[in-house]
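Notes follow once the structure below has been shown.
Missing here: one protein chain of the complex. Every other protein chain is in place.
This part shows subunit A:
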Amino acid sequence: MNRAPDIESKLPAGQFIGRILNRFGFRGRGLVIAIPTLWLLVFFLIPFLVVAKISLSEAAIARPPYLPIWEWSDGFLSFSFNFGNYMFLFEDPLYLSAYMESVKIAGVATIIALLLGYPMAYLIARSAPNTRNLLLMLVILPFWTSFLLRVYAWIGFLKSNGIINNFLMSMGVIDEPFVMLQTDFAVYVGIVYTYLPFMILPLYANLVKLDPSYLEAASDLGARPIVSFFTVTLPLSMSGIIAGCMLVFIPAVGEFVVPALLGGPDTLMIGSILWNEFFSNRDWPIASAVAIVMLFVLVVPIMLLRRAQAAEQEAAS
């Protein structure tokens, strides 16, 4: 009598499934790698290829609004790639200046976020554990409200007839309202406000691990607090600074919602250009080409981020 099925039926479900998969040649390791690989394939690589394909086609009033890049007729498969879309991006100065402007706005916003976020992260890391949890909670709390609503709330603050202008006018500080909404200033406020937690959290995670005995040693050797900050704390937190800066910079470059709601016609960001190409100009091939170029512009900072993460892991081990 074969008792094997009985033993298997008494196994926990997970192990049972594991055995069956093993029998068909699937191993745990392979599965663990297969799921994220499949995820990336379906949700990243295939959409990327679709966008790349559209970027090589020609716009048309049709459904979909571009011409196919290959054609099958009389046994011939003919391809027609339209590189004109990419050439157009380099010929028209608009796109280069939009990329530069996006990088500039994201860069300045990142520096402001760092200057604001570093002291906050430092304070949180140095406070007593109970207070620390409360402070961290306060940093994360805004995420409970939709990002869109929070940006909308800024419209109420910044507009000509808004809270800030009305307050200043009622105090007699100004006679005519300041134009703040639909300016680059409002875009900086929006981006710094939105991404500040992404700066604080990695900085905090880094600073909280900093061994206080290093600072004690520096102090014993005669360094004043300001000197020990610049020679000990700052260099040791460098990987946190890089991670925080990249987490702010990368999404800020492609930001669309903040410039769309708070920016004016002079705010030239690539996210808005992309939207414009797609919805106003209905020119999918150009829009796709802009997206592909943007992806490559962002690859460099992403590589930097990965390096910083690798360095941190090395330091930890």
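The rule is short, and it goes like this: a residue touches a chain if its C-beta (ideal position, glycine included) is under 8 Å from a C-beta of that chain, and two chains touch if they have at least 3 such contacts; residues count from 1.
In this text, contacts and distances are computed from a predicted model.
According to its UniProt record, the chain left out of view corresponds to "Putrescine-binding periplasmic protein" among "Putrescine-binding periplasmic protein", "Nickel-dependent hydrogenase large subunit", "Heme exporter protein B" or "SRPBCC domain-containing protein". Considering the whole complex, the residue from A:T37, A:S80, A:S97 or A:T231 that touches the absent chain is A:S97. In the full complex, subunit A touches the omitted chain through residues 59-65, 92-94, 97-98, 159-161, 176, 179, 182, 264-266, 268, 273, 276-283.
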